[in-house]
Structure formats: C-alpha cells, structure tokens
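Note that this complex is displayed minus one protein chain, with the remaining chains in position.
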C-alpha cells in the first residue's frame, strides 16, 4: 500500500538518523541543557531575527498546545480558536482538561479574522457581568490551517493588531509550519511570525523528525518559569539532545523549507491533475494537504493500492478525502496515483 | 424601582425565615446529618416515588453543576448541552475548569432533541480514532430552559431512551424546577423526572430560598462517594440545617409548586397583555421568564420605574429584554407595568 | 445531649435572623452588589485601616481556601502550610484538586515559623533544577490555629518579613478569627493582620453566622479578576445579601469580638477547672478549642450527657478529646460539665 493519508508515515529524514548516530556516544547533560539544544535555540532565534526569544523542545503537538496554553492563561481565561482548530477537535479535550474554555469561532477555510476576534472581546466586556463568562486572553491559529490554507501577511498582522487592542496573546500552532513557509504564494516569513506571535511552535513530527516541536516564546513575559510548566506536564525529555539534534539538522542549510517545498510540489501535482480531471476541492490549499471530493466507486478501487484519510461522506455517492504528502513522498507514486485516477474516471 | 430582572431579588419566603428562627437554638450535628436534612431527603424521595434515591444539599447552582458533573464524568468524557445551557454560557467555564469539554448543540427554544444527541454519539463512535475527541457521557438539560420553555413528557422520555442506547447519563438542571412543574400545559411530573434522570436538582435559590439546591441522585451507581466530591469542591455546608430546613419548608404542603404557580401567573398576565398590545416574544414560554422585543424609546421610559434584564439589541431600534417574575412578585406591580406599557405604546 | 463538639451546632446569632427578616422583602441586586455587602465591605476596610483592600463574601471555608489559592498561585506553584493546616488534613484534597502541591511543614502547637519557611525557599532555589519541584509561593497559616493557639504579633511580622524576602504571599485562614482577636493575651490586631497578610478571611460560619466567610484582599495585585475565579468555583452567591447582612450585623458594634470573648471565657472556665482536677492538655490554648486527655472510663460516662470530638486514642486508657465552645455556649452547661468531671474523677 502507498500511504497518502498523513505526513508522518515514515521515520525521520536520513540526515537526522545520521546525526543521531554520529553523536550517540557523546556524554551530554540532560533536559535540554546539551550543546545541540543550545545551538538549535540560537539557530531559531537567528532565523526569526528574535534575539530575545526563548526556545524549548517538546515531544508532540498536543503536549505542546496544552503546555503553552497552561503558561499563557489564568484559570478563568479562554482561548479563541477556529472551530476546526486542532485543539478544538483533535486533542480529546486536552485544553479543557487543563481547565480552559475554548471560544470556537466559525472558520473560513480553516481561518478566523481579526474582526471575529474583536467581536468576541467586545461581547465579553460589554456584558454587565463579564466575570460570568471566561475572559478571552489568547488567539490560537494554525499555519497552515487544518485544511492546508494560509494566513496572508496582512491577515496575520491584522490579528496582531486586534490582540494588541484587546490585550490578548497570539499563539500559532506550527505543526506543519515548513509546508506553509515554502508554499507558492505565501508571503509570510519567519520574522513575520516571530513579530506577530507571542508564542508559536515549529513542527518537527510532521516535517521529517522522529518526533518533536520547537516552542518559540517571543514575548519575554511568557518566558519566566516556563520550564516548571513543561516539567509538570511531563514535557521535558530526559535526553533533550534527541530533540535538539533533530531541529539543528532540520533548520541548518534550509533543510526544513526544502522538505516542505518537496511535499507541496507533490501535492500540487496531484491537485492540478485532479482538477483537470474534473474533481472538486473543498479548499484552495497551496500546501501538502488537499481535501477533495471523490466518487465512492473510484475511491473503493483506489484504496486497493493507496491509503487516504476519510473526512466525511459527501452526499450519497461521494466522499471527502484528504490526500496528504510529506518530505518522504515519491513523485513517481504521485504520478501513478494521477494515472490511476484518470483511468478510473475515464479521462 | 420595581425589579422584574430576576427571580432572586428578595430574601426568602417568610415561612422559611420563621422556621429558621424557630429551630435556631437547637443543637444539631453539622454537614447535613441533622434531622431536618434527613426529613427533607425523605420528603423528596416520597414526592418523586424514588425510594432508592440519595439527596444532597448544595449552596448554589454553579457549584451544583460542577460537583455533579465531576461525579458523573471521567476526565476524558464530555457533557452534551444546548449551546444556551447555563453551564455553557453563564458559569465562567466552571465545567472546563473541572476538566471537561462541553459539546454545545444548537438549541431549539432552549432545548435539544434525542436525535441531536444520537447524532453526536454516532459521530463519535464512527470516527476511526474515537479517542482523539472527548467521549460523550452526560446529557445536560434544564427544566425549564434558560428561555422558560419546557420539555414535554414525550421529549423527556425520548432523551432517556437515547441515553440508554448510548450509555449516557441524563442530568437535569432544575434551578427553576418549581416554575416548570406548575406551568400551564406542563405534563411532566416529579416522578417522570426521577424516572428519566440519573441526577437532577431542585432549585431553591430562584424559588424562595435564601440559597440552596437539592441534588437528587436517582441512579444508585452515582451515589457512592458523592460526599467526597462535594467536600472537595467546598460544597458541604457546615450548618447543613440551613439548607435542610429550607427545603423541608418549601416542599411540605406543596409550597414549592404554589410559589412557582404564582410567579407563572404574574408572568403570563404580563405576557398576554403585551401580546395584545402587539409586542413580540422570542419564545413561547409558559413560565416566569418572558423574552420580548421592546422598542428602545419605550424601554427607556419604563426603566425609570422598572428593572429588566437586557438580553441583546434587536435591530437598531429595539431590544430583547427578559421580564422575570418570582414567588415574591406583586400582581399589582404587574398590572401597573402593563398599564404603563400600554400607555407608552399608545394602545 | 449538650454539644461541646464544635462551634457550629446552633443556627445564627439572633440579631442576624432579625436583620435578615427586617430586610427580607427589599428588592436588591444580586451577586454581592447590594448595599449591605457594600456597607459590610466598607466596615471591614475601616476596621482594618485598609482603605485599598477589596472584600468578597463566600459561603464556606473550604470554598474560600480553594478560591483564594486558585487566585494566588500559578499552576506550578505550591503553598506552604503547617502539616496540621485545615487545607492539608480536612478538605479532601481540595487544594490538590485545584492543581497545587502543599508543602506540609512540621507544626509547633499548630504553628510554623519564619525560619521554616525560609528553609523551604532556600532548599528550592538552591536545587540545581528548581523547576523539578513546585515553586513555593504562598504561606498559609490559621489564626487561631487548628489547636486554638495564636501567633504573636512578633511571629506574624516575622512571617511577613520572610515572605517579603522570598517573594511569597501570606494568606491567613481566619475561620475562627474572632476567637483569636478576643483571646486573653492576644497582641494581634485587625490592623496587624491586614498589614501582614496579602489575603485573609474573617470567619462567619464558626462565629455566629448561618454561613459565610469574608475574604479580604489587601494586596491590590490580587484583586483584579478575583470575581471570575469566584464565579468559576461556584463561590458567588446569587443572594449575596445573605452574606452582606450577616457580616454587617456581626461587625457592627463589636458583636464579632464579643461573641468570641464569650466563647473563650466559657472554654477557659472548663480548661482551668480541668487543670485543677489534674487533667492534661496537649496545647496551651487561650481560645474556644481545648484539647485534653480524658480517661476512657470517665469519657464514657460523660458522653451520656455531652458530645465531644474524639481526636485520637492516647495510650490504652485515655483519649484526646476536643472541647469546643461557641458564641452560643451556656456558662451553666460548662459549670455542670465541670462538676460532672470533678465528680467522676473523684476530685
């Protein structure tokens, strides 16, 4: 079977395994105090032009989201998220378990707007008893979104402004950041992200690492005591080197964006061919995730060879599926898939 | 000013104060072990024909909701609620603070249907990774709802059936139960509630008590260790007698339903007159809460004499207000209000 | 039976019931915004010479402790308490449920010292990985302690100094504050408490109220958003008047200290007589709680008439009991108890 169902089907990019092996027998301090973590932190600060930032490495996305939000919120404060946000639909209520209400806003292509955020704040503070509902304090967005779409630079800065006006933190889930930064048409840079966000993370798991996310706290107020919160959530890895080495490898020499660009290229190949073949897409995604509507009979045949994610039924005879590529996807597999689709559709 | 803004503007029904005074110097055990609590518990079990039930007394509604849901849910389980449910909009995220996700369903007149609940469960269990979203376990409804409307006996039993099918608990917030039970057209009895619900509470605060809600746990599985959870949330009153005596007074000789009936009568007097005068209502409520659309100019003048709750603007020139009566409302005040409205509307 | 087992066996001081009845039919705003709460707040600020303080009223002690500590602590911070502190032994882990570790220090007569606190901080900050244990942030003490003993003014100010040195908050549980303030030999005043503590509460439940504790937040940094935390824990009473009126009554004309003084007087009568009769006491308490060692055969006979709290067995033939008086204790009952003890002891 050829897997197009997610971007974490393989292990790690070979350079990562190589680097892990090379350094394997070095005796290093634990808990992220090793030189590789230190270098990776510096590299990230340089990339983002954010010398005041603090960087921490955490094993996975859900743990990162719950740890960062534990740090950003007081118990009675809430996080504003698109209703399709990962924290709202795919983390078993981890944020609520952490004690916080999620204000889930209707999304447009996976995104929310500054106006929507402003309205939430206005509604809250205009209530005669604001203290009877949770106080909005963080805006959570993903880049790319769950549907592979991107905020423009303009949209991102508009969110920053509304956060400033209403005393909110902006937190970006970058589990797939590399795909976004390298997407055709993207006008958002590392520096833009570091400038706009109080906190964000650089996803490793979905971009060629064995595991790991790099949290960047650009707002100095959030840096103090962050490691207490990490430790308390089980988010400090004893062998922190495993994360530091991986991020160092990924971020040196632009590998991270190269891996993203490759996956995007393969995905867009499939997208363009499917469009030509008359298939419809739910969102206009320039990145590695493509949501398309597939006739069930075609799907059934394809699934003898390929694995996709089923999103939901679409009417009686069609299904929305997600095709997802990665750093490890083969262009030939994509071409074969395209050929098979065309043939089955009789195009 | 004459207050029609809520049902807790006065102190307690005079009989309650009398009973508190009469028993004041009796030396009694604390924490709900006094004979008044014991008698009140028995009275409630008799009223509901629920000899196996357990009854506990708690100070207020939010504390009751969070305590009961802490008892009913494991950490990864969620509660299904109408989006307008009190737990979802008026308790500062107390349920999320307790660790639980609320599945907020679109309401119809403040209610949710058995079909909606079934759909949530189906969606959850059909997911290929159900453990990636919280597991639905409790259905939370209010009787009357936040808009004063009522579930019919048929609707209530349909919810019970869907709970049985999907292994859910049914929990009824009865903060205003007395208004519902005594409403014209209501076909739901104490026994129906005890039969259908695994847990519910009988509201005192909004029905003539100084404070207090009586939790009824009809499902024996929920009874064990409930007092641990109460104590841990600060929900066991040292002088439990204060709650026991009040519920004993309210529930003896049918006082509770009489107080509800009085408030309903006054509310419906206002409703019928306003309808005649051409005002529109958002919901068809047979109980003490009435949501109507009031021209802003009329409202402004009325508010020199009366206090209402503002719900939200309705277009540019009107406002949705809530008129709320109570056991203590005076029929003459209602008549004066009606006369004033008619005069201001020129009817 | 005559109850000497606790200080909440009766209802409320009669003046309180009177005042509740007098104001009962006044229509007032809810949630603590009524004029009685406002007046009670002002009265407390005047008493304490703390014009910048904020005052809030909460139903009971456990709820107060968990609400205040939720406000004072970030998730990874801990509270230092004597191991015998109420939060550590008598609240079903409410503080842990709130997410916080308690650093339980060995007590001396129910108290902890500034030196002990300093040592905890030193140990924490000298650790090479301080973030691997909770960060100490609050010192919790009771006045009087669980054993009826008192901090001297000097001890209290020493705790304040150590808190300043280590950036800690000082929080006093004053569930029985009135007994302490009116005790013979006490040199701590209202103003001392307000000066030394960042937060404290004035107990009503155990000093003649039906229920209620008045939280005083003297540190302005703690005041913002406190009501959110209250509401989220179910700690804002709808009919806030019930608490405001009671504290107004208790604190006007010095009633609060008078009630404390009466209870102390009765307790010391018993203490002195028992000492004369040769009985031993565990602690040297000048307040309403007395812990004494009673021969089991005498105890058994006394318990045909009186109720005491059993603390623990003391060897094979004796038991530590607590005798506890209150504002409502009768001097005659105490004299009868003394006579009975003497007779049974053959003195």
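Which chain is which? They are A, B and C, in the order written, and residues in each are numbered from 1.
We adopt the following convention: contacts are C-beta pairs under 8 Å (C-beta built on N, C-alpha and C of every residue); 3 or more make two chains touch, one makes a residue touch a chain.
A quick note: this is a predicted structure, and the numbers were derived from the prediction, not measured.
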Of the candidates A:80, A:302 or A:328, the residue in contact with the absent chain is A:328
Touching the left-out chain: which of A:32, A:75 or A:93?
A:93
Among C:90, C:224 or C:300, which residue is in contact with the omitted chain in the full complex?
C:90
Considering the complete complex, of B:227, B:258, B:301 or B:342, the missing chain is touched by B:227
For chain B, residues touching the missing partner are 31, 70, 74-76, 99, 129, 131-132, 134-135, 225, 227-232
What residues on chain A make contact with the chain left out of this view?
1-3, 6, 8-12, 14, 17, 20-21, 23-30, 59-67, 91-94, 97, 205-206, 210-211, 228, 231-239, 241-242, 328
Residue list for chain C contacting the dropped chain reads 75-76, 78, 89-93, 95-97, 99-102, 128, 131-134, 310
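Operating definition for what follows: only the chains that are shown with their structure count from here on.
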Looking at mean CA positions, which chain is nearest the middle of everything shown?
B
In whole angstrom, what separates the CA-based centres of chain A and chain C?
50
For chain A versus chain B, what separation do you get between their C-alpha means, in angstrom?
42
At least two other chains touched by the same residue of chain C: list those residues.
228, 231-232
